[in-house]
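Left out: one protein chain. Kept in place: all the others.
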Amino acid sequence: MSVGEAVEVTPEELMTINAARELRDGQVCLVGVGPPNAAANLARRLQAPGCVLVYESGAIGAQPVRLPLSIGDDDLAATALELVSVVEMFNLWIGGGRIDVGFLGAAQIDPHANLNTTAIGSYEQPKVRLPGAGGAPEIAACAKSVIVIARQSPRVFVEKLDFVTSLAHREGHTVVITDLGVLRPGSDGELELVALHPGVEVEQAREATGWDLRVADDLERTEPVTQRELDELRELRASARR
Amino acid sequence: MSVGEAVEVTPEELMTINAARELRDGQVCLVGVGPPNAAANLARRLQAPGCVLVYESGAIGAQPVRLPLSIGDDDLAATALELVSVVEMFNLWIGGGRIDVGFLGAAQIDPHANLNTTAIGSYEQPKVRLPGAGGAPEIAACAKSVIVIARQSPRVFVEKLDFVTSLAHREGHTVVITDLGVLRPGSDGELELVALHPGVEVEQAREATGWDLRVADDLERTEPVTQRELDELRELRASARR
Amino acid sequence: MDLRDAISEHVRDGMTVSLEGFTHLIPFAAGHELIRQGRRDLTLVRMTPDLIYDQLIGMGCARKLIFSYGGNPGVGSLHRFRDAVENGWPQPLEIVEHSHAGLANAYAAGAANLPFGVLRGYAGTDLVEHNEQVAFVDCPFTGEQLSAVRAVRPDVTVIHAQQADRHGNVMLWGLAGVQKEAVLAAEVAIATVEEIVDELEARPHSVVLPAWTIAAVCHVPGGAHPSYAAGYSTRDNDFYSAWDEIARDRERFSEWMREHVLSKDEVPA
Partner (left out) sequence: MDLRDAISEHVRDGMTVSLEGFTHLIPFAAGHELIRQGRRDLTLVRMTPDLIYDQLIGMGCARKLIFSYGGNPGVGSLHRFRDAVENGWPQPLEIVEHSHAGLANAYAAGAANLPFGVLRGYAGTDLVEHNEQVAFVDCPFTGEQLSAVRAVRPDVTVIHAQQADRHGNVMLWGLAGVQKEAVLAAEVAIATVEEIVDELEARPHSVVLPAWTIAAVCHVPGGAHPSYAAGYSTRDNDFYSAWDEIARDRERFSEWMREHVLSKDEVPA
């Protein structure tokens, strides 16, 4: 995939870098495994060195040197400002409303940014049984804002979820970052395409959406990925394997 | 006051020593300030060295060298097996039913071993405003057994409490130790005099009780205080002032 | 930050204020500063009012007290508290009275942004009819009735801790009481600390409150006296005993406060 002038990035890198750009210095971020983990740690290496990482495993203010593979890696515990029990994490920190930004992923997302991470097909006889809720419902309900990262395709962006695991539809609180662009809920809560990544056309985004996608009047372009962003991300990724 | 053959003890010493005798090795005791504190620490020096002391301030398995003056003394924290927050102490340890023996005191006690530590006179316009509930209601409700220590007098042993702070009336679970003897609830929950201290007559106990006191058919005598018990208690007391 | 500035910036008359610390780490210096600044009509919250609220009540700072044990631990009465409740001196004091478990769970509910907490206890006691912040709920699974306490959400919580680092992260250790819950339940939290260090080092039973949960950190060594800060001081049990005599008499109390608090400047008694 060719983006902007020169830099070659994978779809996951593109999403991760754009998610990282959403973070601000001093924000308290609840980080899960996978792209969110990479995005939050990338942001700390770029524009948000003072971004506070919280892992639902109980690590508050973790400063991992290497990218952790699981949210329970020893590196998180060893570098954290404080460790708390999982009960305390969910009750006092997440439930208490102390998370500025929560990251979520989904196997399905609907026009109101509700998420399915439970099952494809019926619940009783699923075609694909997914991992389930984890911390997502409470992160969606209690974090001040939510970043959803998901590849855009008609199988993922569906009119109706097979199962509602989490509700992330609060206006102004949610941003969905895909491999094609950026979506945010409009005033009625329905997702609207607000930006496309360089080189992506509106039609591609429409085709990759399982409903009639709303497009913002002032549709924007995301900034091309810079060499620095990509280098930092790849170094971070490599660190996980060291 | 002369007890048994030779040993001279104060009423408080008599109560403390008899309370200490109730404790068994391995029991988990929730200890408050004053006589309970002395009784539990005395038991550890006598027949119950493995008695586990828990203080509502959060110290579990404290092994104070000196008798602590408050339940929050540093000596308790420094010698404890574990420290927990006050919320955890009340929810998981006391509320969770993990206390074998709880100690309580009272300004008033009724025939069913209910206790008043809140106010003498009306609640709104009290003659004497007492400290209040503290941990007593939950200790009374959740400990497997309760030892109440109180001087026996018609002002303390009353037919009707001015205020019900704690309910310690569960059958078989409560023993009341006074300066005159020992009371336990009968099968209907009403306190019954089951033992008198040496040299005390039934009539004294009746006169010191604000209701028509029941006396057990097989009324017993408590064992005379031994020199060893008294020496250990006095040494313990002296240690608090060192 | 200067304690004087922290108090004057964050605490206003009529607010609900919690100064927590269970025997250990009681923020006396901050309480004295509230007295010096003449705060009025405060709703004071504390499990054990202790000498610190005896002083605030006696100096007429409080309109209302939410508490669970109003004694001088190991000594006896809190005479200023008693005088306020029994005789309305220096002004009437409305009281909201919990058990320890009740108030601890009220803080915990506040910290979890829940409107109430659930516990055993209270059933059958007279506490229920005198405290509108206690009610009952039925378990939706078993039908069992349990008690509920309304969450406590102070406008300001003040704690005393052993250390803060230069980023404003605060660490305490030893008996930790309900300080974490009281801080997280509050709109704004202030911490006085024994020492400012370059880097906090976790230790046994340490509790860290991140800088983003604390609005102001003030360097006030000895700020817990006559309570104590493990590792820095010991409890002044003699003062706790002596307070009984000082506080018993209105005149003597007022004189003591004039001499040891009003005329001082951020120096703990």
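Letters A, B and C name the chains as they come in the text, with residue numbers starting at 1 for each one.
Everything that follows uses one rule, which is that a contact is a pair of C-beta atoms (placed from the backbone, for glycine too) under 8 Å apart; a residue touches a chain by one contact, two chains touch by 3 or more.
It should be emphasised that the depicted structure is a prediction, and the values quoted were computed from it without experimental measurement.
Check C:W89, C:F116 or C:Y232 against the missing chain and you find that the one touching it is C:F116. In the complete complex, the residue from A:Q27, A:N41, A:S57 or A:T178 that touches the missing chain is A:S57.
Considering C:S8, C:S206 or C:S254, the position touching the chain not shown turns out to be C:S206 (whole complex).
Contact between chain B and the absent chain runs through residues 26, 28, 52, 60-61, 81-82, 91-92, 95-98, 142.
Annotation for chain C: contacts to the undisplayed chain at residues 112-120, 133, 135-142, 144, 146, 148, 150, 202-206.
Not every partner is drawn; the one left out touches chain A at residues 33-34, 56-59, 69-74, 76-78, 83, 85-87, 90-91, 94-95, 118, 123, 125-138, 141-142, 163-167.
Everything that follows uses one rule, which is that only the chains that are shown with their structure count from here on.
Centroid analysis (C-alpha atoms only) places A farthest from chain B. Two chain pairs, A-C and B-C, are weighed by contacting C-beta pairs, with B-C ahead. Centrality by Cα centroid goes to chain C.
If you average the CA atoms of chain A and of chain B, the two centres end up 58 Å from each other.
Spacing of chain A relative to chain C, judged by their CA centroids, is 41 angstrom. Separating the centre of chain B from that of chain C, both taken as means of CA atoms, is a distance of 28 Å. Each of the following residues of chain C touches two or more other chains: 108, 180-181, 207. Touching two or more other chains at once is no residue of chain B.
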